[in-house]
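One protein chain omitted, others in place.
Chain nomenclature is as follows: A, B and C, assigned in order of appearance, with residue numbering initiated at 1 for each chain independently.
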Amino acid sequence: MTMIDILLRLHQNSYYFFAIILFIIGFHTMLSHNNLIKKVIGMNIMDTSIFLFFVAIGYVNGGRAPILEPGVPYTAYVNPLPSALILTGIVVAVSVTAYALSLIVKLYKHYGTIDAEEIMRIRGGDIQ
Amino acid sequence: MSIVNHFPVLAVVVLLLFAYLMPLLMRWRKEWCVPATLGAIGFSLIASLYMMWQVMTTGPFMYQMGSWAPPWGIEFSIDYLAVFATMTITIVGLIVIYYGTQDLLHELKEQVMGWYYTLYLLLMASMIGMVLTNDLFNMFVFVEICAIASCGIISIKESRECIEAAFKYLVLSAVGSGCLLLAIAMIYMVTGHLNFTYVAQALPQVMDLYPLNILVSLALFLVGLGVKAALFPLHVWLPDAHSSAPSPSSAVLSGLVIKVYAIAMIKLLYKVYPPELLGMAPIMNMILWMATLAIIIGSMFAIVQDDIKKMLAYSSIAQIGYVFLGVGLMSESALQGGILHIFNHAIMKSMLFLSAGAIIYATGTRKLSDLKGIGITLPVPTIAFSLGAFAMVGIPITNGFISKWYLALGSLDVGRPFFAAVILVSSLLNGIYYLPIVVNAFFGEPEGAVAEPRPLPRQMVVSLILLGSGVILFGVFPSLILGVVSKAAQSLLGLL
Amino acid sequence: MSFAAAQEINATTETITSLLPVVAVLFPLAGSVLVLLAGLYAEKFRSALAVLTALVTFGLVLAIYPLVQHGTVIYHFADVMEYGLFFRADFLSFLFAALFAGSWLLATIYATVYMKKEASQTRFYVFLLSTLGHCLGVVLSGDLFSLFLFFELMTFSSYVLVIHRQTEQAIRAGTIMIYMGVAGGLSLLMGIFMLYWGVGTLELAPLLEEIMAAGINPLVVIPLFIVGFGIKMGMAPLHIWLPRAYEEAPSPVNAISSAAMLKAGAYGMIRILTMVFTPATPGAAVAGVEIVKYIGFAIIWVGIITMLLGATLAILQNNAKRILGCSSISQMGYILMGIGVATFLGYEKGAMGFAGSLYHIINHSVFKAALFMMVGAIYLTTLNVDITKVRGMFKKVPLVAVTFLIAYAGIGGIPGLNGYVSKTILHHAIVDAHKYGHAQSLLFAEKLFVLASAMTLVYFAKLFEGLFLGRTRPEDDEKSFKVSWVIKSLLILYSGIILAIGVFPEFVLNRLVIPAAAGFSFDPKNVAYVAHVNVWAWQDLKEPLIVFILAAVLYLILDHARAFTWKPPEWLSVEFMFYLPLTRFFFQTCCRFGASFDTAINQTYMKSGKVASAMCTYITSFDSSINDAYEKSGSVARKIVNQTERFDSSINDAYEKSGSVARNFVNQTERFDDALNDAYEKSGRTAKRLVNKTAELDGALDDAYEQSGYRSRSLWDRMRGRPSDWNIKNLNFDSLLMALMLGLFLFILIYYTKFA
Partner (left out) sequence: MEDIIVRYVTRIILPFVQLYGLYVVLHGHLSPGGGFSGGAIIGASMILYALAFNLSAGSKKLSHDVSSALESGGALLFAGMGIFAILLGTNFLGNKVAGIPIGTPGNLFSSGAIMIITFGVGVKVASTMITLFYSLIEGEDHSHDHD
């Protein structure tokens, strides 16, 4: 496989490729930040990458929204199912995010910080 | 068409309906919250028992949402495994919440009680939905509702431990759900279907074309469901979450929630992926080794705990290992043992958590070393705890013995006596941390003056007695439940 | 029933379906519930009810006798516990059941006197009776599954009896006992699993052909069973629970546990070795017989070691109960040796060992129960049975002393008393084993057998000398030793039995032992030979003589060497050498593992954090290079701007000139503006001061916070060794773990998947 082939493949599968890159970015954000909010943001980036991946499955190059209109001849339609499913996925992600944020608010109330390391340090003080 | 034909969906929808009614009731008719919750779960129990009867007499059937036939519509598959799981969930769920109506009063603030019932009903609905559904994406939605609701019933007790544990659980399970969704995307990518039946038909045809996609989806499922089911190296959230939550939450989380993910895993492995693939890929061996590690190391962690609920939580890690051991061995008796252990462990672990909760309620201490001599002052919870402990160790005439019996026979069936030995060694390990508690509770001399324990409310005592009699009943007459279990195992293995 | 009649029954084995064995098992269990109720509501009837229950149970067991004379009694509960409970009584089962029920009846009667002053009597009676039920279940069950069930239940119910006093030592003894019991049960269970998996049945029937056909190696399975039953039996080196438990348990419990519960282990051993692992057609030379033979040979030696070890331990003890406990170990060694001979010689010549051990089981049940009751009778008054302190009881309780002497003579094998008969048969057996088994080493074993017999005499002499002779303690002098008439009559009864068996040995042999042996696969000729063995022949009578002489010499030597009071160093015990390090190692592993897991989590986190921060640094440097680029491009831009500015200024000049008129106006405005500015500045200064103040406060707070943080940090460091400390920061690690697992799974799956 030559370099050209690889590049060509990457170009053909660019959605998936970027979805994976986005996934890694999200995961890295989750992993490397002590700030809990940033963790949640990383989680959202991860979710977004998966949504991109899923939606890309159903995308047809040059396709249009699958709505029947009288008089318009048949063209390539985009598969609507992944998009519809991802809408649900987004709802789920939103609710998880909201819930996580509310938990962070609670943690902030208890500790006065949203830094995981700080929380750990404070916890160390009153462990028993 | 009578209403009984719609029991599969009503078992879920009625719970959802009452979950959303609960905030309204809370505002206007506070005293109706408890009966409404009990009534809704009771209805689901009746529905699941009826479904069980129907399936046992006439065989599995499908229920299509909005009369849309698959692959367009979502459908519920009411098979042996599903009715078994539904029955387990509703029975244990009903008993736990009946206990909880009293116990929660002292663990939670009064104004959040209604929310607790909402979350609990949502949790029950999502669990039942997860085991009934025959659609991958629908399963994902139920998984998510289940994750959020189970975090909710942890963090509703507003102590710092609970909130931190819930946050940890939430983030980890969100990552797990991400894996799950990615896996579903992979499957959809190569097959174009989301319905279990259709995916199962399509997978063998595309297996040679896209082997990588299918294998990646398998690994993603394993991690996504593994982290939610607390399979050994992914269990890290469980001890905190299960030990800090209010006792009824711990009971339902340890007893039911992690098992439901195991059931989802069973469904995926046995109903969706082609057996040829499982034969080629080392997935079952991976599950087996993880389960073995879970059994041994979970018990070893439990031995060094001093907090009663934390010990029980670690023991759950070991017990989920039994279920996965049954899944991984792929023989009929082992699968029977694994599925049976879902039921048995649901009963005994919820009983253990509830009796621990009752002991904490009455004495105010969580430390194992403070529990000396409480057998005399608190007979019912202590006897219940001892029964659960005996069942965990696997003493005959308790139900824990039966599942171990089947698991060990299964492991011998496939010619791997090593796993039978693992089961027996883990019984001894369980004995090491459960028996001293029982001995101390009954025969230990309390140190210092013992405060008179608070009297236990009737609800607590009744639910403990119900679960305890279940442990004995299903230990002496396991055929009551084994009928459906063996049918489930046979149908999963394609022997039926 | 003579041997010929038994043979006839065996030939036409009739199966009788009867509920009687079930009733016999269930009745004491029901009785225990009744006793519990009586304990709650009518304490007066409690002990009477217990005795009544034991009596009726004994009657029920005896009622089986006419049935087993005609065949095997069975009853099957198909649905219970999925496998089904199977009750079956043949002559051996009946023999054991009668022995158990009889011993229990007498022990219960004894307990009504003995337990009068103890606490929680209701619990005692309840568990006494339920243990009886479980014990009967062990011997009356028809398959290994039911046997295991009752065996396990027996372990747990007897535990409560052993720790009855609830002292710390009692609980420790009980703990060792229950863990070994559970471990034995699990070993048994593993054997049962393998058997069931291979053969598909757990019936107590000759199965050797099927076992070999299923490819199960008897060398794997039989040791599992031997360990399981051996722990209950007190087989060396699994005996360590026994002396402790015997020291702590009340005397009635000692009586029943040496009379019955130890025998339950022996029963299992007999069933496994001489029944299950034998060929279906008696005497057939199938594969596997040889292996079982070798195991029998090993068991003979284990038996010899057990009897010597028990006797040695007994010589070294000072507590009377402990001596009796160790003596039980030793006596179980005899029984084990007999079973070993029966297994070793198999079909042709094994009947002698079988009969010997069965006979010895009966005898040991009688005299050991009696001995424990005697010691208990003394304990009731002295509350201590240490033979270095409690002495001179002969004068105080002469009846006890006399019966003690009778039992002593019985256990020592004096001709004319019961022990002599069984020991003689066992001696015949070991000689047979040497003769017919062609094993030279067994000649040596025979010598050790004699030595062990002599040691029995020695330690009982020590016990007798210690307890009954010598001078009483001053505090014992004041006490009145009034032994209850119940105990007295019990002791007399036992002495009568000992004497009766000794005088009429053929009765037990032909009525009980031989019919039981007829149900097993032994050569009828050999059995007939055993039935007519003459124990009064000269070469048998001279054996005790040798034993006496040996014992006397040994006693003198040991006494001279002060071995009786020698306390062996702790490191010499099996416990210290093997079990203690094992448990210690196990718990330390658990703790260390638990702690190091957490540390590993933290360390891994730290490492992953370092990697992450390195990545961050890299990204930052990338960022700064971008900044540089920006800056450079900025300087170019600045030049352009400068050019533009110059152009601008020339325009400005032009404007300025034109604007000079306007400037006047502007100056006016500016002055106004300045005034405004001043005002602003003043207020601004105030604000700045305020800000500084706040910042100071903030800094002080920060400092304080940091300090408290350090303090708590150090505490955290100290606490970190504890297992399962958890914190939110582990989240990073946990998600990393998930990623790692995912990667690992992917790798394994893709790498190892073998696509065709």
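The rule is short, and it goes like this: contacts are C-beta pairs under 8 Å (C-beta built on N, C-alpha and C of every residue); 3 or more make two chains touch, one makes a residue touch a chain.
Worth saying up front: this structure is predicted, and the values here are computed from it rather than measured.
The shown chains contacted by the absent chain are A, B, with contact judged over the whole complex.
Although one chain is not drawn, the whole complex shows that of B:W32, B:W115 or B:Y210 it is B:W115 that touches it. Screening A:I21, A:A76 or A:A98 against the full complex identifies A:A98 as the residue touching the chain left out. Counting over the whole complex, chain B has residues 1, 3, 6, 9-10, 13, 16-17, 20-24, 27, 63-67, 109, 111-112, 115, 118-119, 122, 145, 148-149, 152, 155-156, 158 touching the chain that is not drawn. If you put the missing chain back, the residues of chain A touching it would be 65, 67, 70, 87, 90-92, 95, 98-99, 101-102, 105-106, 109.
Please note the rule applied: only the chains that are shown with their structure count from here on.
Centre to centre, using the average C-alpha position, chain A and chain C are separated by 55 Å.
Along chain C, residues 727-728, 731, 735 each make contact with two or more other chains. In chain A, the residues that touch at least two other chains are 30, 36, 39, 107, 119. The touching residues of chain C, when paired with chain B in their complex, are 79-83, 148-149, 152-153, 156, 163, 166, 171, 174-175, 178-179, 182-183, 186-187, 189-190, 193-194, 196-197, 587, 589-591, 593-594, 597, 601, 723-724, 726-728, 730-731, 733-735, 737-738, 741-742, 745-746, 748-750, 752-756.
On chain B, the positions that touch chain C within their shared complex are 164-165, 167-168, 171-172, 175-176, 179, 208, 211-212, 215-216, 218-220, 222-223, 226-227, 233-234, 236-237, 239-240, 280-283, 286, 297, 300-301, 303-305, 310, 314, 390, 393, 395-397, 401-402, 405, 408-409, 412-413, 417, 420-421, 424-425, 427-428, 431-432, 435-436, 439, 443-445, 475-479, 482. Within the complex formed with chain A, the chain B residues making contact are 137, 140-141, 144, 147-148, 151-152, 155, 158, 160, 163-164, 166-167, 170-171, 174-175, 177-178, 181-182, 185, 188-189, 194.
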